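Here the complex is missing a single protein chain, while all its other protein chains stay put.
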Amino acid sequence: MTSATLFGLAGAALVGIGLFGMLVRTDPLLRILCFNLLGGGVFLVFGAVARRGAGAGFGGDPVPQAIILTGLVVAFAATALAVALVLRLASAEDKR
Amino acid sequence: MIADLLLVAAMLIVALASMLARQAFTAVALFIAYGLLLTLAWVRLAAVDVAMTEAAIGAGLSGVLLLGAVRRLATQASPPPEQPPGPAMTLLIALGCAALAAALGAVVLLLPNPAPSLAAPVAANLPATDLGNPVTGVLMSFRALDTLLESAVVLLAVVCVWALTPEGGWGGVPGAAQPVQRDGPLALLARALPPLGIVIAMHILWVGADAPGGKFQAAAILAAMWLLPWMAGLVTPPPIAARWLRWTIAIGPVVFIAIGLAGAVIEGAFLAYPPGWAKPLILIIEFILTASIAVALALLVIGTPDTAQRR
Amino acid sequence: MPEFLLAAALLVFLTVAVGLVRVLRGPSEADRIMAAQLLGTGGIATLLLVGQATAMPALTDVALILALLAAFASVAMARTAPSREDEQEPPA
């Protein structure tokens, strides 16, 4: 087994772990955290695809790598919005 | 290979422990460790640009964002907890998640051989951009539209976070007030680190054209260097009504679109760069986007304006 | 020489990975922060050794970012924990 496959399989397992946490945990903050664990898994699977596409003197296919990079930033933006929603919900609850 | 197995085992254990942690703080501490391990995994996958972004955003900014939320929620009455699923349901969910993971694993094992790759076309067309880093080439030229949309997503996220402002707080100072610490270890770091961090961010941005690095990594470092003095209570963020603040986060996408439209007029395609102008135009976009994204990322961590804290 | 540096990198990583037990077990927040910090430092050392062994100077830049952001995350952790000191710590 190549190390790309190994990391791809790890990514698949992380998707499972993250999804389970999102469905089972009840604390909204921990759900957001599990969403990020899941995201890491998805990116790793894609990273394995990029590594397998190594060629032309590059260690990996630069196109999926660039898209993972974009994805990381978008995932952060989504996380920040989700956290802001949770905090707003808690402060609304606080006033009641 | 031994190193990879060790890394994968550590990653899975940390992820599992983070998912199962009883306290939010423990979960976030483990999540930061997970980000550090992922950084090493990206290096092993020969994706150094991604490793840098993971170190800056995955381990750094995301962790601090979640920690800030833990801190704020600790002082507030939390909404009534939801009922967790019962044991039978939990088992069912576990089986479903395991099936999904197994299916994804099968996909990984059944990937076509030889792997389809765009590495060769990228290598063939990279000289036209005068760039040495293929990932920057993809981000700024071959798939520039994705990067443009992404910068718009970050801007939109800031607008959405601001839109959650409670009644009467609009236009105020974003985020919770931070306890002021004029001296002590945090103030020391908040004063000593930013000058060094700004130099490093500029270095990462500059080498990004030819070596791993670039605007996202640089922007994340700059955001962290603004957040440190904010956490120490040494600086107050500008009120969100400030014009210059709004212009700063918008100018990156605006310049990107303007250069794209100029390409449509001159070269006949949106975001097409005239021959010989690719590198200077890319560098202009990168520099301006870095400033916009850095401020936007920091504002995302700082959060929604509070009614309690007004100018 | 590259073989020696790679072996050293593996050993450093193995050591800090064992240190992860402290993040898992705690018992106090301070212990978890320390273990996370050790992982950061160990990760930096690993990156530097691998970068030198495989002639990838860009890994030094990754280590540089890691050093900056790990410091940032560590102070955020150390600052977040005390606000919860009145809470009961469940036995680990």
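Going in written order, the chains are labelled A, B and C, and every chain counts its residues from 1.
Everything that follows uses one rule, which is that contacts are C-beta pairs under 8 Å (C-beta built on N, C-alpha and C of every residue); 3 or more make two chains touch, one makes a residue touch a chain.
Throughout what follows, contacts and distances are computed from a predicted model.
Student: UniProt name of the unshown chain, from "Cation:proton antiporter", "Hydrogenase 4 subunit B", "NADH-quinone oxidoreductase subunit J" or "ABC transporter substrate-binding protein"?
Tutor: "Cation:proton antiporter"
Student: List the shown chains that the missing chain touches in the full complex.
Tutor: B, C
Student: Of the residues B:Leu145, B:Ala163, B:Leu188 or B:Ile266, I need the one that contacts the missing chain.
Tutor: If we include the chain that is not displayed, B:Leu188 is the one touching it.
Student: Give me the subunit C residues in contact with the hidden chain, please.
Tutor: Listed in rising order, the touching residues are 1, 4-5, 8, 11-12, 15-16, 18-19, 21-22, 27-31, 33-35, 37-38, 41-42, 44-45, 48-49, 52, 57, 60-61, 63-64, 67-68, 70-71, 74-75, 78-79, 81-82, 85, 89.
Student: Contacts of subunit B with the missing chain: which residues?
Tutor: 184-186, 188-189, 192-193, 196, 200
Assume only the chains that are shown with their structure count from here on.
Student: Go ahead and note the Å separation of the Cα centroids belonging to subunit A and subunit C.
Tutor: Chain centroid spacing, subunit A to subunit C, equals 21 Å.
Student: Quick check: how many Å separate the C-alpha centres of subunit A and subunit B?
Tutor: That pair's centroid distance is 12 Å.
Student: Got the subunit B residues that touch at least 2 other chains?
Tutor: In subunit B, residues 28, 61, 68, 70 touch at least two other chains, as defined above.
Student: Return the residues of subunit C touching two or more other chains; collapse runs of consecutive numbers into ranges.
Tutor: Correct list: empty.
Student: Which of the residues in subunit B come into contact with subunit A in the complex?
Tutor: Per the stated touch rule, the residues are 1, 4-5, 8, 11-12, 15-16, 18-21, 24, 27-28, 31, 34, 38, 41-42, 44-47, 49-50, 53-54, 57-58, 61-62, 65-66, 68-70, 72-73, 76-79, 81-85, 90, 93-94, 97-98, 100-102, 104-105, 107-109, 111, 115-120, 122-124, 134-135, 137-139, 142-143, 146-147, 150, 153-154, 156-157, 160-161, 164, 166, 216, 293, 297, 300-301, 303-304.
Student: List the residues on subunit C that touch subunit B in their complex, please.
Tutor: So the residues of subunit C touching subunit B come out as 9-10, 13-14, 17, 20, 23-24, 26, 29, 32-33, 35-36, 39-40, 43, 46-47, 50, 56-59, 61-62, 64-66, 68-73, 75-77, 79-81, 83-84, 87, 90.
Student: Under the definition above, what is the set of subunit B residues touching subunit C in their complex?
Tutor: On the subunit B side, the touching residues are 2-3, 6-7, 10, 13-14, 17, 22-23, 25-26, 28-30, 32-33, 36-37, 39-40, 43, 48, 51-52, 55-56, 59-61, 63-64, 67-68, 70-71, 74-75, 185-186, 189, 193, 196-197, 200, 203-204, 207, 211-213, 217, 220-221, 224, 227-228, 231.
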